[in-house]
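Removed from the display is one protein chain of the complex; every other protein chain stays in position.
When the chains are written out, they are named A, B and C in that same order, and each has its own residue count from 1.
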Amino acid sequence: MSTALQDPRVVESPNYLNQEYGWRSWLFTKDHKRIAVLYIISITVMFFIGGLFAGLIRLELLTPQGDLVNSDTYNKFFTMHGIVMVFFFLIPSIPATLGNFFVPMMIGAKDLAFPRINLLSWYIYIAGAIFALAAIVLGGVDTGWTFYTPFSSTYSNTFVITAAVGVFIAGFSSILTGLNFIVTVHKMRAPGMTWGRLPLFVWANYATSLIQVLGTPVVAITLALVGLERAFHIGIFDPAIGGDPILFQHMFWFYSHPAVYIMILPGMGVISELVTCFSRKAVFGYPFIAASSLGIAIIGFLVWGHHMFVTGMSMYASLYFSLLTMLVAVPSAIKVFNWTATMFRGSISFDTPMLYAFGFIGLFTIGGLTGLFLATLGVDVHVTDTYFVVAHFHYVMVGGMVLAYLGGMHFWWPKITGRMYPEGWGRFAALLVFAGFNLTFFPQFITGYLGQPRRYHAYAPEFQVLNVMSSAGASVLGLGYVIPLIYFLWSLKYGPIAGNNPWRAKGLEWETTSPPPTFNFEKTPVVTEEAYAYAGQSTHEKVELT
Amino acid sequence: MHSIPSVRTYVIVWAILTIMTFVTFYVAQINLGQWNVVIALLIAFFKMSLVIFFFMNLKAESPLTKLFAAGGFFWMALLLGQTFIDYVSRNWMPLGKMW
Amino acid sequence: MEQQFDSATLGMWVFLLTEIMFFGGMFCAYMIYRSMYSEAFASTSQYMNPKFGAMNTAVLIVSSLTMALGVRAARMGQQKALQMFLIFTMIFGLAFLVIKGFEYHEHWVDMKVPLFGGHWDYSEAPQFARQAQIMFCFYFFMTGFHALHMVVGVGLMTTILIMARRGVFSKAYFTPVEISGLYWHFVDIVWIFLFPLLYLIGRTKQLI
Partner (left out) sequence: MSFPLFPEAASSMARTVDYLYLYLTAVTVVMTGLIFAAVFFFAIKYRRRSEHEVPKPIHGSLMLEITWSIIPFIVMLTFFWWGAQIFFENASPPANAIEVYAVGKQWMWKVQYPEGPREINELHVPIGRPVKITLASEDVIHSFFIPAFRIKHDVVPGRYDTMWFTATKPGRYHLFCAEYCGTEHSGMVGWVTVMNEGDYENWLNAGGIEGTMAQQGEKLFEQLGCSTCHLLDQQGGRCPNLRGVYGSHIQLSDGKSVVVDDAYIRESILNPNAKIVAGYKPDVMPTFQGQITEEQLLRLIVYIKSLGAPGAPVASQSGPAARPSSAVANASSRTANTGGKL
């Protein structure tokens, strides 16, 4: 990959890719764009590792008997699938890659506020990933990604501490990225870039950063307590001497519920960019979309107990958390409705990124609404810890965030690399992902309501038909992920030159060359118009399609 | 640029902090029942405010910085408060059907 | 320059938010158990030496004062005064750690260390033995993390001192001093809460 990137014949104008060569220029770079590229490579690796485990899970679940691997191995599969996907892929996915690359460009800045801390955060991420991979290679972890005590602290015989250390370390990478974004958005905006003119992608990343900074330390300390308990048997979570396992759940979900919004807000930001660009129209209800990002970030901290309705938490607390969970869905609803309204009387094109945006809106709506099933006390008692929950969170995480990530990658690929991907293949893969996804996860809503518990290595035979559908879907889905990987790599060398603004999009990032120069802009841009001013107001000359 | 507080201010703040340390130490030796906890924490909050406003010079910082500082304590209150909602009400009688 | 200064200070405050939540997690767990087992926790207070605790509080407050004065000196461009105050701050910081060390030693002698192979004996109040163990774990965990922050702080001070001696700072540039100061005061604040929570509350209940 790097050879193509560095081939001087490919990219004429001086840019961040051809400024310097050699591995040292990458590993010691302080350029946010290069760091973003480092992140893209790392999380792609992690995604395929996580995906490999997903494939193995689905392979095992083809038959009800549990005859492919033994139960211990299966337990390690889903645990490592969850840990890798959540902590090492989805949480850094958009903020650390597209966010890292485009937040400074969108606000007209040369770089993030603390470039060295940005690089440090990547190294911390890699250190965390090494621990997590070490845990996998040494023999795996089998606690589930939720590390519930006292199983994780006392009973499991696997590499819990190694994995927890990995997550602990990766948490600090996430914190540092968030810190950097917050300060950058506050202090580095170009002249004229008022808060009311910030692109919605920036708003979304800002809200995400708040969660990262405020939530992550709590999960870090909680995992530290688990590690301590495991190492010294001190009894903090051991009921035999008075520890309360449920306290662990409170502290874990204090972070991990808001973390699910870390895993969706940046995706929502991407969708706001895509819907406006491919409708060529100002966004409908800008202030509401912007505020709803903050609203989700804040209210998101008030609902964690909805993961604990059947744990024996006080019923009054269940009541409280259920009610507030209903509240947190309102800002999400606002976003969905506003995106739809933006398309009204627009000029809609069906390029690959927009296909992903369509997919996101539909699948996130289903995922979100089934979240409300889970927030409804009487129903959650039946469906909690069944495949219904698995289906819910894959709809929001894969149908939502992963689709948004892919959409964003396609959208900004010409800016990042200066090359176009093949549009025909792009649309084909998008449709494949959509179809494969639904085939994989829709049947799980049904098996879930029928009562198939999650984290089951062998299951009752009457669930088999639906599980076979699910496994079939997963192979389609896997193919759908591999195709973009191939054509993206291909396009680095053979893709047509993209030009500065192939989509005729608005936004400062499109006003510089592709790929951008090292300091992003020739001179600091001055902003004189609202975001998404597609219908004129522009002081800049429009760039024609190549 | 921020105004620079005088040495006098700092020393006075330090003196109050030290006195409060002694006060809290001695009050803790007197049995006041539940009030011991309340007083100890109130004094701690007071001392904290002094350090934040004067030593850390939050007084002269921008409203934004103040908002962030306040936010930190607000979020900690969320963590503690909502966790306590569960523990406080665990032994309450369950509500019946017609609540 | 102004913007640089602002960014770094804001960045430090945001970092302190993270730190608040980091300690906040521990405080939360501690407070839950403390209210669940108030008697047991009160009984352990008998083994805390509030004299050490108070002394350490006083020491830290002095170090905060010298730190604040150091930042003030940096602002006014008084390089010599800055270096002097930094040295004082470090001395008091180290004094804190030494006192803490004596205290840990006392707990070790008292057999009140449930970690490391269990130097642990609570036969004085067997009814509380189990929960007392939790309490002592929290005690070591919280003070340990705080001490770790102190060590990092002393390291920071050393760096700043070296920079100051090299003449890096001026009336126009002293951001590193400023933000290290913020960190130092924050660590002080954590102790201001640890002191009553660990040493003072429950002292008057004579349970043993």
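The criterion applied here is as follows: contacts are C-beta pairs under 8 Å (C-beta built on N, C-alpha and C of every residue); 3 or more make two chains touch, one makes a residue touch a chain.
Model, not experiment: these values are computed from the prediction.
Asker: Determine which one of A:K30, A:H233, A:R280 or A:R427 touches the chain that has been left out.
Answerer: That would be A:R280, which touches the missing chain.
Asker: Considering the complete complex, identify which of A:V381, A:I486 or A:V526 is in touch with the unshown chain.
Answerer: Only one listed residue reaches the unshown chain, and that is A:V381.
Asker: Given that one chain is not shown, which residue among A:I41, A:V137, A:A333 or A:L479 touches it?
Answerer: A:A333
Asker: Identify the residue among C:F22, C:Y37, C:F96 or C:F141 that touches the chain left out of the display.
Answerer: C:Y37
Asker: Which residue among A:T29, A:S42, A:N75 or A:S272 touches the omitted chain?
Answerer: A:N75
Asker: On chain A, what residues meet the omitted chain?
Answerer: Contacting residues on chain A, toward the hidden partner: 66, 71-72, 75, 142-144, 148, 150-151, 154-156, 239-240, 242-246, 279-282, 284-288, 309-312, 315, 318-319, 322-323, 326-327, 329-330, 333-334, 336-338, 340-341, 343-350, 358, 361-362, 365-366, 369-370, 372-373, 375-382, 384-386, 446, 449-451, 453-460, 462-463, 465-466, 532-536, 545.
Asker: Go through chain C and note every residue touching the omitted chain.
Answerer: These residues of chain C touch the chain that is not shown: 35-39, 126-128, 130.
The working rule: only the chains that are shown with their structure count from here on.
Asker: Can you check how far apart chain A and chain C are, centre to centre, with Cα atoms defining each centre and the answer in Å?
Answerer: Going by mean C-alpha positions, chain A sits 36 Å from chain C.
Asker: Could you work out how far the Cα centre of chain B sits from that of chain C, in whole Å?
Answerer: 16
Asker: Hunt down the residues of chain C that sit against at least two other chains at once, touch-wise.
Answerer: Within chain C, residues 10, 14, 17, 21, 24-25, 28, 32, 36 contact more than one other chain.
Asker: Which residues does chain B have that touch at least 2 chains other than itself?
Answerer: 64, 71-72, 75, 79, 83, 87
Asker: Of all residues in chain A, which touch chain B in the complex?
Answerer: 186, 214, 218, 246-247, 250-251, 254, 301-302, 304-305, 313-317, 320
Asker: Quick one: which bits of chain A touch chain C in the complex? Just the residue numbers, please.
Answerer: 113-114, 175, 179-180, 182-183, 186-188, 213-218, 220-222, 225, 228, 232, 234-236, 241-244, 247, 251, 254
Asker: Mind pulling up the chain C residues that touch chain A in the complex?
Answerer: The contact residues of chain C facing chain A are 3, 6-7, 10-11, 14-15, 17-19, 21-26, 28-29, 32-33, 36-37, 40, 114-116, 130-131, 133-134, 137-138, 141.
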